[in-house]
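Excluded from the complex is one protein chain; the other protein chains are retained at their positions.
Note that the chains take the letters A, B and C in the order they are written out, and that residue 1 is the start of every chain.
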């Protein structure tokens, strides 16, 4: 199979049932004499919960949102992209192994937008075919998959299951929604955030690039959307 | 309020809906060419899932179980106990603050079993009353709660919300169900495990003291239940 | 032994020999075709190193400073303080155990500044003596240390060895040098930072409260030193 315009494919498969109430409980537990299970059992007004939670988040006490964990399935992302993604050490990953899974026929790959429809696009596709042919030959001759994959390109796609808590999700959005992030991971994180915000619209204001959060840009090369920090 | 025989009070307030399927998905994603969302959508036979998951866990690939997160509310544990608990750095905590929450009247405290009904029990309770009296006086005289609490004993109870994934839960059980762990944390972790096993009986064999897992004891002072490791 | 004006006692016992060069190496490795061991072997101009490192830190790429680790010995801090300190999950701790170490005579304790020389100071000291007396009695009667310590107050001191990398050190300073942090942990972190800055004066500008770093205050109750963030 080759590329698909819907790539990356992202699905949210596990989320807390009531994240706002969970965060509200965590905030209240810190500042209240009540037993937390009693706070949990009581009905709470959504507006009141939102008010407290926003105040606590504003003051930077982000440990209270670690109790909300989200699990996604992801496909159609390059190994170049996943090598970046797995650098987020607060996330959990289960990724398709190129050591154990043998590619059949033309492996799936991504074409970067700067190449699409350009003069090099055909050469790019042709190289991908050559790689797939040699890969197949290697497997036939008994080279183990973990060695045959040495010729697979960064463009080859991968699949994974990943879990992260809301604190890390906000951090991920802050870093990876910046226009200086690689286009593919930006697209991926955008989709992840969209899925969360569809369920919890109030989280939209937190799942943004760092410049929107800070009001300034700290990148060496700025896109100009926000003023660069002088300090 | 004083001590309660039901202490610690532990409630499981958030858990993955289908942890076995989540772990099965993670294992399969590593070793399969299929898109994970397609594996997720397909019905899977419980026995088949259990077989794969047990095989993967046996071989030590525990990152696959990080996708299952559990959230508990806990009350009626001493600050001595929580000081140990928060040393588990893979867990998330929101704990009642002694800096902000002022104790009213006699603070809640735990009496260790070795004291109960013994000759020192009355002196213990009397000391707790004296501490509460001076604490109240300090608050009345305008000493901030964060300083008045300097006299509160380790026995004073705390409340918290905590979240941890299944990998850390197994680690917690391995360490803290050992008879050489402090009695209170052992009781606490036992209750946490019981709540998880009630939902997922197949996890029972993993949520055990390290000796049961290893088949030997590595403690310096052994309880004798398992042979001590010679190596 | 009772309190000592020099408390907490803080010593820096292990530090990287050349942290600037280590960070420079890390930054250059990311952006250079040269082998890192060759960059390391080459002499580098201090001013040039400092220029690159500051630019990289300004843009928020803080993983480059994780290679610098510092180890401190700490004594004369209360268990109230260490319960906060060990919440920093990127730090490593080896702390004196109240379960195993039996206190002899009057245990060491801290008197908070708001009590010193006030009308309650004598009552505070007298309570500490009463606690020590009952503790001693409990030990004599065969109560295990781990249970006798239930009466020890938050004010009782502890000792520990802790290690943390420079990234966490900056985070620790950002949070704990804020005037809304507890006075004791503020004093402790100030001393830790001072010891690092004595060795590396260029780090002084990073080891500051978050308001100095951000140019605004995000605390709910501000000390007024910096304007509160409006967003």
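We take it that a contact is a pair of C-beta atoms (placed from the backbone, for glycine too) under 8 Å apart; a residue touches a chain by one contact, two chains touch by 3 or more.
Values in this document were obtained by computation on a predicted structure and should not be read as measured data.
A.B. asks: In the full complex, which of C:36, C:113 or C:215 touches the chain missing from this view?
C.D. replies: Residue touching the absent chain, from the options given: C:36.
A.B. asks: Hey, which of A:52, A:115 or A:179 is the one touching the hidden chain?
C.D. replies: That would be A:115, which touches the missing chain.
A.B. asks: On chain C, where is the contact patch with the chain that was removed from view?
C.D. replies: Residues touching the hidden chain, for chain C, are 9, 11, 13-14, 16-17, 22, 25-27, 29-37, 40, 63-64, 66-67, 69, 71, 73-75, 92-97, 100-101, 103-104, 159-161, 163, 165.
A.B. asks: Against the chain that's been left off, what residues of chain A make contact? List them.
C.D. replies: Where chain A meets the chain not shown: residues 78-80, 82-83, 86-87, 89-90, 93, 98-99, 109-115, 118-120, 123-124, 127, 130-131, 134, 137-138, 141, 143-144, 146-147, 149-155, 182.
A.B. asks: Against the chain that's been left off, what residues of chain B make contact? List them.
C.D. replies: 55, 58-60, 210, 215, 218-220, 229, 231
The definition used in the following text is that only the chains that are shown with their structure count from here on.
A.B. asks: Work through the pairs of chains, note which ones touch, and then classify the graph as line, ring, star, complete or other.
C.D. replies: complete
A.B. asks: Can you check whether chain A and chain B touch via the same residue numbers (shared by over half) or via different ones?
C.D. replies: Comparing the two copies, chain A and chain B contact each other through largely the same residue numbers, since over half are shared.
A.B. asks: If you average the Cα atoms per chain, which one ends up farthest from chain A?
C.D. replies: C
A.B. asks: Please compute the C-alpha centroid of chain A, do the same for chain C, then give the distance between them in whole Å.
C.D. replies: Their C-alpha centroids are separated by 33 Å.
A.B. asks: Could you tell me the distance, in whole angstrom, between the mean C-alpha positions of chain A and chain B?
C.D. replies: Chain centres of chain A and chain B, defined by C-alpha means, are spaced 30 Å apart.
A.B. asks: If you look at chain B, which of its residues touch at least two other chains?
C.D. replies: 93
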